[in-house]
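First the structure, in the form of structure tokens, and then the observations on it.
Excluded from the complex is one protein chain; the other protein chains are retained at their positions.
Here is chain A:
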Amino acid sequence: MPSEGGLSAEHVLEFPGGYTRTTGPVIGRFLTELRGGRIVGVRTAGGKVLVPPLEYDPATGDAVTGEYVEVGPAGTVRAWAWVAEPRPAHPLDRPFAWALIELDGADTTLVHAVDAGNPKAIAAGTRVWPVWRGDRTGHITDISCFVAEVTTIVSPVRTVYRLQAGGALQVFLEGVRRGVFVGGRCGGCAKVYVPYRLSCPECGIPMAEQVELPDTGTITTFAINNLPDPRAPEVPFVSAYILLDGSDVPMISLVGGVPAHEVRQGMRVRAEWLPESERTLSMANIRWFAPTGEPDVEL
């Protein structure tokens, strides 16, 4: 087994300070242009543009023409591989993609790193642009990496308002602070609306009277929410239309005290109130509606 109690030692092979290599005129031109912030290819006798340039045409073995063509700087990813755990010698110290990048105007692909953030952000066909190093020396790493073309921006939106609860809403919220749902009955159509409002939206006439409704009702429809919401205790949560007993229009509220997948239309529920001492002029006085255990109601 490997060096279990045996003799072992570290052995390092290294050229201290690095190996000095001459570039020759073709690779030298490419690296010189890179230092200047440009990417060039070389044209072959057959008219193809090789990027990075080679001294010869790989298809024929003939010398290339000596005509240098600026390409890119953008290109298209043709193939890619995702490095979840970068190695010390890699160009980036966070997860990144290797890619074969066909720079605009080139007939071959360039191997380089793409700082894509996550593997879902890169695909064959993704457009990428180089990120240039500040202190360039004429080295392939003068391009730090490539990044995706700009296709989206993030626009922050935030404005602050002050809301005043007056009129019908104040009447309703004062009821909620007392642990009562206040509704209104229309003198024309006799429908009971909750929350309380000053006029009947159907008949267009003022409400005839206030009515106090019980805190029990029936779920008419509901939705299971999987995105967090500051008004809900956890994900998933259920928001439902609840038709309070004695009213004609359902009211929206959270449903709790039951697994989300067990909530159903026709389920009987009752409001769970905060203790009286904690109540304010707010719908938050109702934690949620929880099942009563009564048999379901045919809607």
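The rule is simple: a contact is a pair of C-beta atoms (placed from the backbone, for glycine too) under 8 Å apart; a residue touches a chain by one contact, two chains touch by 3 or more; residues count from 1.
Everything below uses one rule, namely that contacts and distances are computed from a predicted model.
K.L.:
The hidden chain: which UniProt name fits, "Lipid-transfer protein", "Carbohydrate ABC transporter membrane protein 2, CUT1 family", "Oligosaccharide biosynthesis protein Alg14 like" or "Cytochrome bd oxidase subunit I"?
P.N.:
"Lipid-transfer protein"
K.L.:
Among A:83, A:283 or A:297, which one is in touch with the chain left out?
P.N.:
In the full complex, the listed residue that touches the missing chain is A:83.
K.L.:
Which is it among A:73, A:91, A:236 or A:250 that touches the chain not included here?
P.N.:
A:91
K.L.:
Going by the contact rule already stated, which one of A:52, A:130 or A:291 would touch the omitted chain in the full complex?
P.N.:
A:52
K.L.:
Using the touch rule from the top, list residues of chain A that touch the missing partner.
P.N.:
1-3, 6-7, 11-13, 19, 21, 23, 27, 31, 50-52, 54, 58, 78-84, 87-91, 98-100, 108-113, 119, 139-141
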